[in-house]
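A single protein chain has been removed from this complex, and every other one stays in its place.
Our next item is chain A:
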């Protein structure tokens, strides 16, 4: 009896497998039959809130032969999943959004992507900010990984109430005049510290990043050689940040921690050097501080933090259709829509001339035309090569600065230790 039952079960299993397999092949045949005459299916992976679903609907209405499926995941999961899929050589989508820092990881993996120059991307190059376009290219400029979506030009957010308490002007134009450069920033830091006891910024990282982004070269050159010992800029940024730390002008809340968010609402510090997309973060963390946060130009120039690209992995079977879609999606008209709907800051400067953009006003930020402030910044950003090990170097320098602040460590020794750690890790690649 047992034996019979075992056999029955076995047969049941075999039968199930058999039917499953035959179903599979049937549907395969179906899709093949339809494929030529009907819809091209495009899978697209994005992260965060892009609002691209809505734009895709619009595109599909005008292009009934294309069906776009958008899958949106959280930032880290998105990039890890994409890395795994590309590394394994299967499972990647037809279109993948890649954030600017993450694109550096794929510098050596050109063969996993289509060169968008092969689809005529040269023709639309002039529509976009040059520095943004350059990051999407290979070091020699012959290969284009992705088309630019949004950017993160930086400006100075400041608390008008803290400035007022310190006896300083609060009007954006006057504040910009008051703090044209980093020396003035340090002087204002001294005044604010003296009058209110508050730090000028809540965090070492953002001050250092702001200085770093204004350097003509950063960590690596196009040959992936480490520059921070040869070129003075990064060390200068480090030294300046150290001097503010040692004078007690900087707070010590870690970026993205709950305390850091609370401090935005409480106004326990004076300035936040941050990109355009931080506007949403500030509004979220400080819902009751409308009118207290204002925005003006960053001292000493501008920088960029964040923003993305749309790429077409080599696995895609429909690269032409995918390219047609993304070219449409990042065209200035659509970038204006993304800006209005989701606040994605456009990388096509022609959008900055649009009336919706010129007359933009944000009541939360005291009725300032924030769009114009960031647009100005976007045009001042320097073209810079980041390099595939950018994140590694950044992490070690921030570690050194944190040690100087939290452990009162010797800054010179920490700098040397950081360089040692960086070199040790670079050796392995």
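Heads up, the rule we're going with is that contacts are C-beta pairs under 8 Å (C-beta built on N, C-alpha and C of every residue); 3 or more make two chains touch, one makes a residue touch a chain; residues count from 1.
Keep in mind that, in the parts below, contacts and distances are computed from a predicted model.
The chain not displayed here is annotated in its UniProt record as "Sugar ABC transporter permease", chosen from "Acetyl-CoA acetyltransferase", "Sugar ABC transporter permease", "Teichoic acid D-alanyltransferase" or "Cell division ATP-binding protein FtsE". The chain not shown here is touched by just one of A:134, A:235, A:318 or A:399, and that residue is A:399.
Touching the chain that is not shown, out of A:49, A:65, A:87 or A:320: A:87 (per the contact rule at the top).
The residue touching the chain not shown here, chosen from A:38, A:108 or A:356, is A:108. In the full complex, chain A contacts the hidden chain through residues 3-4, 6-11, 13-14, 80, 83, 86-87, 105-106, 108-109, 111-112, 252-254, 257-259, 388-389, 391-392, 395, 398-399, 402-403, 406-407, 421, 424-425, 427-429.
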